[in-house]
Each structure stands twice: as C-alpha cells, then as structure tokens.
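Omission of a single protein chain aside, the complex is shown with its protein chains in their original locations.
Going in written order, the chains are labelled A, B and C, and every chain counts its residues from 1.
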Amino acid sequence: MSFDVDALRSQFPILDRTVHGKPLHYLDNSATAQIPNAVLDAVERHEIAHRANVLRGIHYLAEAATEAYENARLDVARFINAADASEVVFTSGTTSAINLVAHSFGQGLKPGDEIVISMLEHHSNIVPWQLLRQRSGIVLKVIPATTDGRLDLDKLDDVITDKCKLVAVTHVSNVTGADTEIYRIVEAAKAVGAKVLIDGAQRVPHGPIDVQALGVDFYAFSGHKMYAPNGIGILWAHRELLDALPPFMGGGEMIRTVTLEDTIFAEPPHKFEAGTPPIAQAVGLGAATRWLTEVDTPEATLHVAKLAEQTLSGLADIADGRIRIIGPQGTQSRLPVISFTVDGIHPHDVCQILDSHGVALRGGHHCAQPLMDFFDVTGTTRASLTFYNNQADVDALLNGLDAAIKKLT
Amino acid sequence: MSFDVDALRSQFPILDRTVHGKPLHYLDNSATAQIPNAVLDAVERHEIAHRANVLRGIHYLAEAATEAYENARLDVARFINAADASEVVFTSGTTSAINLVAHSFGQGLKPGDEIVISMLEHHSNIVPWQLLRQRSGIVLKVIPATTDGRLDLDKLDDVITDKCKLVAVTHVSNVTGADTEIYRIVEAAKAVGAKVLIDGAQRVPHGPIDVQALGVDFYAFSGHKMYAPNGIGILWAHRELLDALPPFMGGGEMIRTVTLEDTIFAEPPHKFEAGTPPIAQAVGLGAATRWLTEVDTPEATLHVAKLAEQTLSGLADIADGRIRIIGPQGTQSRLPVISFTVDGIHPHDVCQILDSHGVALRGGHHCAQPLMDFFDVTGTTRASLTFYNNQADVDALLNGLDAAIKKLT
Amino acid sequence: MYQDEIVTLAKSKTGAQRLENPDATVTLDNPLCGDRVTLDVNVADGKIMAVGHRVRGCMLCEASASLVARDAIGTDTDSIAPARDKLEALLKKGAEVSGDDPWSTVTTFGPVAEFKSRHECVLLPFEALGKAVEQAEDKD
Partner (left out) sequence: MYQDEIVTLAKSKTGAQRLENPDATVTLDNPLCGDRVTLDVNVADGKIMAVGHRVRGCMLCEASASLVARDAIGTDTDSIAPARDKLEALLKKGAEVSGDDPWSTVTTFGPVAEFKSRHECVLLPFEALGKAVEQAEDKD
C-alpha cells in the first residue's frame, strides 16, 4: 500500500490556503499541528447534538455527553496502551499535566529531595520544578546535553543519586528532535527508587505509544500538537500512583462528599479533574487518536522520514555549509523536528523571509532557553514536519532559505 | 422592539432536536448553556483559517492567531468593563480561576489569616480554600444562608473580622438563583482591608457586567455557561494585584527569561497563562461576549423574567403545594435558576420522568452539598432558563411535573 | 423506565423497617445522587432469615430494596454476591437472566439498563445485603 499525501492533505482545509499570495507550506507542526476534518466534525457534531455538562446529569443529553467524554478517555487509553482508562486524566495540556504532578506528587517531597530534569527540557518541564523548589526546598539537578543535542546518558549515574525522587525528561526534544532512550532513564531511576515522568508533547504527534512497555510512571502530552483541539491534554499515571496522590485543584466533579468542615475526594481519574472539564475538546482528542492511529502506517512513516532526510541533506548543501544543524546530524533516533542556525542571519529574519515565501517556520528559543545557552545561540530556526507535509513544502523551505541568504548577506 | 424567541432559537441547531421522540426542552442552562451558530462558526473559522500557536510566532498564521487571541481578550474586557485588557486572564474555567487565586494569592497568607466564603457556594468556591487551609493553616469562615436561599448579610459583621484577607462569594447562587448584593460584601470587606473575589459563573450568562462598578478585586467565570466552548474561563483582577501576585503554574508563554537557576516571569496577564492557552476557545468566548451583548436587550430580559415568573407560579399551583421552592419565592433580586423539591419524590426520579417528556433538568446536590445540608434535603430539582427558552419549555416542565407526581405517588 | 412493577415495588416498602436484633447492619452511600441505604440482616445456617432497611434515596433504590427484602428470605447467603453480579450484567451488558434461578426476579430492572447514571441506584441494596451477609457470617 502506498501513501497518498494528497488524499491526506485534502482532509485539512487550511493546507489549501495561501499566505502573502503564496501557497501555505506549514512547517511549524511542533508548535501546533493542524486539525483534520474528522476531528473538527467530531467536535462540531458533539456541540450540536450532545452538548451538556457531564457526570452528574440524568437527562438524555447529559448521559450522551458523559458517554462521549468517557469514550474519549477509552480512545486515549487505547492510543497509549494504558492498563485502564481510569489512569487517563484529562488536563488542559502538557503544561498543566506537569504542573499537576509538581503540585500533587511534589506535596510529598521534603527539602533536599532531588528532582532530575535535563538540559533539553521545554520551559514547561523546568519552571514547574523551579516553583516547587521555591515552595518546598527540593533540589533540581540536570542531565547535560551532548553536542548533537541529545541527553547525555553517560552522565546519568552522576546526576541520579539516592536522593532522587523523580526524573522528568522529554521523550523527543522540541528543538533537536532527538528521541530519548527512555529505557535507560527508567533503569537509572528505578535503581534508586525514583519515579519517571516523560514529557511526550513532541512524541505523540507521530503515532501511538505504549506507556506500559516504556515502563514509566507519568506521561504527559497535549492535544493541539496531535491534530486535536486546543485546551486539552493528558496526564497518564499508574492507577496506584493516582490513588496515593493528593488532588491538585479543588472544585466540582472531583469530590465524593463536601461539608464545610471536610471533603472526601472522588476516585481517579475524576479526583484530578476539578470543575467542568474540556468536554468537546476531549471528544476531539478521542477522534484525533483514532484518526492518527489509522494514518500512522509504515508507508506514512517512511514518507515523513524521506522528507526529513531531504531536508537535512538539503540544508547541508545550501550556501557552503553556512547552515549549522542544532541536533543530530543524521536521521537515526530522531523525529522530523529540525533546528538550525544560518551564519550571520538572525532566526527571526530567516522566518520572516520564509514567511513571505509561504513557509511557516518557528524561530527563537523554542521555550528552551537553557538549551540555547548550551549551544551558545540566541535562537534557532526550526522546521518541523508531519504526515501531511510534501515535497513542495521541503522545496519551498530550501529555495526560500537560498533566497534569504542571498538577500540578507 | 419586540423579542423574537423563534429567531433566536433558530441560531441553536440543538434546540431543534428530539430526545426520546419528544422535542427537546433544555432547562439545564446553569450546568452548561447551548452554543449559537455565531460562536461555533467563529471557532471553526479560526481552526481552518488561522490555527497556529500564539505569542512567539513570526509567520502569518501565528500572527493571525495571536491577534485573534488578544482580540478575544479585548472582547472579554469590554464585556466586563475591565479598565485594561491585561487584567483579563484566560483560564480553563471558573474552577481553575478560583484555584489560581487560592494558590497565588493564598501563597501570601499566614496561619490564622481568615478567608470568608458562604453557605451558598458551589464546591468550586469551597474545596480550593479547604485545600489551601491544609497547605497553610488559614481559617475558613462561612456567611450563613437565609431560609429563602440568600446570603445572610446581616451576619457579615460577625463573620468578617480584622483577620479576614479575602471574602469569596457567589454573584448568583447556582441553586437558589439569588442575586448577591455585592456592594454590601465589598463594604464589609473593605472595612477590614480584605479583598473580594466573586464567583460569577451564574451571573455572566445573563448579560454584561461592570467589574469596576462592582468594586471587587477578583471576578471568575466560565465560557461554557455563557454560550461559549468548554475549556475556557476568565479570571479578572486589578492590574496592580496581578502585578503583585506570584504565578500559579509554570511553563512556556509565562516567562521572560529562563535559566536552569532562575526564571523571570512575564507581565500579566501572560504571567498567569502557562503553556499553550485554549486559543480557539478564547476566540469562541470573544464571539460569545459579542453575541450575548447583542442579545441582552430589555425585551429579552423581560421575556426571560416572564418565563421565570410563570414557572414559579406554575410550580406553586401544582398538586396542592407539594412543591417547595428552595430559594427566593418571588422574582425579586433573583435570576431564572429555580430549584425545588417535590414531596415524596427524589429529584432523580423527577428528572428521569421529565427527561422522558423531553425536558432536561438537573437533580441532585448541584455541587453545593453544604447548602443541601442547610435545607436538610439530599438534593433538589433545578430548572434554569435563559433567552432561548420559550413558553413550550415552561409548559412541558409543568405538565411533566404533573405527570410525574401522578405516576410516582 | 418507571414501569408499574417498579413503582409498585417501591410503594410496597417491603422490609422497610429496621430489625430489632440484626446480626449485621451495613450503610452504603451513592455519592452521585446522595442515596443512602441502611440494611439489617439476620442469618442462620447459611440462609437469610430476615432483612430490614431504611432507604433515603430515589424510587429505583427503594424498589430494589423492596425486591431484596421480598426475595432474600430463605435464600442461601452465598447467592447474594452472584445475584448482584447477575443484576450488573443485566444492566451493563444486557445479559440474559435464566428463569429458574431464585434471583431471576432481577429482570424487573431490565428497563433501567439504558440509563447508565441510574445503575448504581439499583445495585446499592444488593451491595448492602452482600456486605451485611458477609459481616454476619464473619461474626459466627
């Protein structure tokens, strides 16, 4: 079976639009991916047929909305191979999922306990731990990066000590595209009895995962990067862990009984879902997991890998090596998130000129300033690809870069 | 100008549907209101024309998405008459807005400091303060209720002492519909130097407000109850207050600079909006504020008030007073949120039978268990009305109740 | 859903008074709707001798408590857990209930199957009886 990129593209109306009179070449997928009709329609159908509040209603729409919401949880559980749907907590995104852990798991930590992150983390997996450090005196330690933009796993034993309670690292770097060897993190963490949290924001857009096989304790990701609506994300954790953890936010839907003196909380996952949840967005995320599972064939993966390879080699060929790849140089153990600098041109100028060619890139620190400091750059330009990208996108990128370099230097 | 309820209804496709073979009579608006085409379309147009991540992008879509997001903030600022759009913080709902304050404002409180809530609060305005009490030893005090389901304002001076730092009460009760005289709360709070937080979740669905005229410090509400999407809400606060408060969650978009040692936060409102925000939902909320501002004419208000009056008097006439209104008996200083009990019939049985007549009601504790305890009931049945409800809805309610009583007693 | 049989059962209030000397008493809550069942039981020789209950709950819960009180007398104590499971299977999976079983009367609640939010209302008295029987036998 071959992969028909045009058929896929036709599911995304936005890919037909022009910007500045040029066809859109959307290569900013790591920031937010586009949304297919299947997902848009699922959300709209929900809103015009089953919109209601969930969990406590008796009437038809409330029952239907509750069923849709809980079915979406089942979809997500299937997508990540969770042992049970009650391990799937709906949040408003990766950031709020990690903050949930920082508050809830963090509440059990003592001054001097260590949390290990890495040099490659997105601010969303740095700042919550800094705030926890302020609240409770934990120590934050950092796995260094290698010069090709991976976690330096040889340093694990230096960084992860007996005092470590949690190792929180990214599955795939949003700057370098490097794919973390999670089993080595898990091994090192388990050796000292620490839990492992994986920031999967950049991994899940590329297909289903298996949290059980990964052997981790927490896994976080966002809907909007995996073709689902904004305002929805997932925290997955083992049920026993969720049972043991205190709630994060308080409100409706997360309680068993409330008196003015005291409150008894509901069981997971609802214990962690205070207030009216993002219902239609959950329905959209459920639809997105099904859509993506179907799209993610070996042929589709090959299609993306080829585009990534062309991009990497095309960048190497431009303007006698004036382009420096920030991250792995090759295609091994990396996803199609490609960062680079252009000698003598600021990333924002690169992005702006490429924009005038219809090419949407991201330039700047990518919410990963510590990694920028490590590479001693103020920012990079990033092209991030996914299934619906095509040859024309890569050509437009490379031609646009050529033009930018000619124009600005 | 007269009010054309049919024209309004035609903007809500869901109101045309049937349930159990009967036309839908949606009287569960306080739980979640339905969404008009104008809002659905605004969201969809955004997703297929301008979907991108916000705030840091250079490319066309990112600029357009950022503009749409910040314009939505302006819409909301206008809707609540905020002095400046930077006072409007997007959250995922009322619950998360109140939790934000409980963490951020709460961080500055000492053991023994007092927070005053009321007997009428929704769990979302109770549990966050109980969790704060656990974290930091504040004292939680409660303004009692009157027998007609209002805040007992005569007790304010007993409850609000010099130790009080915050008074957090509901604008309109989601059980009794009672409209709080906020100026008296503000007066009492200001007299002891306490701040005032208002839970406006049940107020804003009925039209624009003026936070400056109210004289409060924090105002929280949800999108889904005011004809906007799920997963979006607002915390409004004075700019100086937001400047002074520490952030709640950490992540992308809320920082100025991050190093592994330290982080400098962005200015409000972004300081409080960690991670990718609910962008399309904000766009939807912006559209909803404009839609609602237009709908909210004196004629429309009169239309709803008449329906509420008919409902109240109809309930009084049914089955020789077997129905007890939980809340104000009359229409003065109340909104069309009408709770009642039926002697000898459990609210869930009432709701279930009414559902078979196509009438969507809510039955139970309405996330207000302390108030249920006060009225010594396990729950109530609630009919909540809004602009698009009509005579047929009220008739179906009253006829259905008649039938339920005949059937079950 | 409120078929005559269910309404009649609820109104019959069968067993709706507490026992004087129960071997065991169990109270269970359904936090979703505030239902609360308090149920007393007397057992002897592996058989249920008497059941009494007080229900603060909806009509479905009352009907279920009445049915439990009506049909439990004389049945084996170890038939209760399977009866509950049979009821659950009927509600959640639309499972067939075979006719010659003493607890085949749970079919009365077949119409509740399509109303998921009400399943717990019907199950609660069965769960209370199951727990009460267990406690009573532990005491022996």
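Heads up, the rule we're going with is that contacts are C-beta pairs under 8 Å (C-beta built on N, C-alpha and C of every residue); 3 or more make two chains touch, one makes a residue touch a chain.
These numbers come from a predicted model, not from an experiment.
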| said: Considering all chains of the complex, which shown ones does the missing chain contact? | reply: A, B
| Among A:67, A:296, A:309 or A:349, which one is in touch with the chain left out? | A:349
| request: Check the options A:192, A:305 or A:408 and report the residue that touches the missing chain. | output: A:408
| Which is it among B:11, B:53 or B:66 that touches the chain not included here? | B:66
| note | Of B:15, B:58, B:131 or B:164, the residue that touches the missing chain is B:58
| field | For chain B, the residues touching the chain missing from this view | value | 56-58, 62-63, 66-67, 256-257, 266
| message | Contact with the hidden chain only, please: which chain A residues? | response | 345-349, 352-353, 356, 363-365, 372, 378-379, 407-408
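We take it that only the chains that are shown with their structure count from here on.
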| Viewed as a graph of touching chains, is the assembly arranged as a line, ring, star, complete set, or other? | complete
| task | If we define chain centres by averaging CA atoms, which chain lands farthest from chain C? Would you check? | result | A
| said: Based on mean C-alpha positions, which chain is nearest the centroid of every protein C-alpha shown? | reply: B
| CA centre of chain A versus CA centre of chain C: separation in Å? | 48
| query | At what distance in angstrom does the C-alpha mean of chain B lie from that of chain A? | reply | 31
| remark: Per the C-alpha means, the centres of chain B and chain C lie apart by a whole-Å value of 39
| message | Two or more other chains touching the same residue: where does that happen in chain A? | response | 56-58, 62, 255, 257
| query | Which residues belonging to chain C are in contact with no fewer than two other chains? | reply | 32, 115, 118
